[in-house]
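What follows is an incomplete set of chains from the complex, kept in their original frame.
The letters A and B name the chains in turn, as written, and every chain counts its residues from 1.
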Amino acid sequence: MTLDPVVLFFLLGLAAALARSDLKLPPALYETLSVFLLIAIGLKGGVALAKLGSATVLWQALLVIGLSALLALVAFGVLRLRLARPDAAATAAHYGSVSVVTFAVASSYLTRQGISYEPQLTVFLAVMEMPALIVGVVLARLGAQGQVAWGRLAHEVLLGKSMVLLLGGLLIGYLAGPEGMKSLSPLYVDLFKPVLSLFLLEMGLVTAGKLAGLRAQGVFVALFALLTPPVFAVVGALTGQGMGLSTGGVMLLATLCASSSYIAAPAAMRIAVPEANPAVSLAASLGVTFPFNLLVGIPLYAWLARTLTA
Amino acid sequence: MTFHSKKLLTIVTESVLEGQLVEDIRRLGAHGYTVCDARGGGTHGVQGGAWSFDANIRIDVVCDEAVAGAIAERCRSRYLPHYGMIVYVSEVGVLRPEKF
């Protein structure tokens, strides 16, 4: 089983930054690539939904919303063993939420293996971003004196960039349907994977910086960041099996549970839980969990899904 | 040329705070503000400028002493304890004092 070339781009970025190369991509490129990925994933899901009777999607979406809130609670319970409440809560929010890029690499993995998956997985990606963020804020605030600016938080989360682009893409894809998408696919479909490769190069560069911050956080955080993904993946895979998903669907739901956010969550937590030290959650989420999922997790979860749905 | 004496308040902080700070600045009586993207380093480590959570902004406000004091006080109580931030003031002379 050879590595997906897009993962090699991640390793290149990582190696370059660790060797202290001056390689640096312009901030505007990073922003552009993330806008592109979010829209492209949304469109793909929307087009697939358009082909589907969407009857069962609703309760499935409710189920995964509950699941990700639950995972955030579990993560908090574990993290509280060693971390202060704000840090535990903010980090738990990252792990209950999901990573768009990990999802993208996992779906590209499935494509390579010729395994299909249900279109609603993209809907799950969208709806699983938010609930854990709310859980995180509530946990941080319980027993603290400060009040929560709920208005600002709701706004931050519901109208945050990734939410708007994912859901907007879903809707446009749904309305345009396979016919309307034809003229858009040379960008959003054909270029998806190579654009992902550039994004992962950038991720490698940034991850290296966060890895450095890991040492300061100690062994507990590192272990948490390493062990949570496979455990959460099992929970996700079993849920997916229970929902009657296909092998690809089970694998992607496992990946979503195993993945942790590093785009939406850091921004939301920084504003809603200022007392939390962002170095803790980023070192875990970006420094350890993201590369683990990319290099080890994804093939593992695919094997798990195959086994469960055999 | 006559220049009228005002204060220039400068804040360098995490870019995630831009929206809140602009709101604060307006509410506390400043008539304007200017924002530039920045990177840098300090007691909260290096902000390389690549990602939103890794980037800084620099906000400049020209205003009178009372407003500068109010904004600085707001920064001191609300943001300085938790965020990477520095705040400083200096003396400037402006052309049209009624604008500030």
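Throughout what follows, contacts are C-beta pairs under 8 Å (C-beta built on N, C-alpha and C of every residue); 3 or more make two chains touch, one makes a residue touch a chain.
In this text, all values refer to a predicted model and were calculated from it rather than measured experimentally.
J.: Per chain type, how many copies make up the whole complex in this structure file?
T.: The total chain composition of this structure file is A x3, B x3.
We adopt the following convention: only the chains that are shown with their structure count from here on.
J.: Where the CA atoms of subunit A average out and where those of subunit B average out, how many Å apart are those spots?
T.: 34
J.: Within their complex, state which residues of subunit A touch subunit B.
T.: 24-25, 27, 30, 202, 205-206, 209, 213, 266-267, 270-271, 274-275, 278-279, 282
J.: Which residues, counting only subunit B, touch subunit A once they are in their complex?
T.: Residues 14, 16-17, 20, 37, 45-46, 48-55, 79, 81-83.
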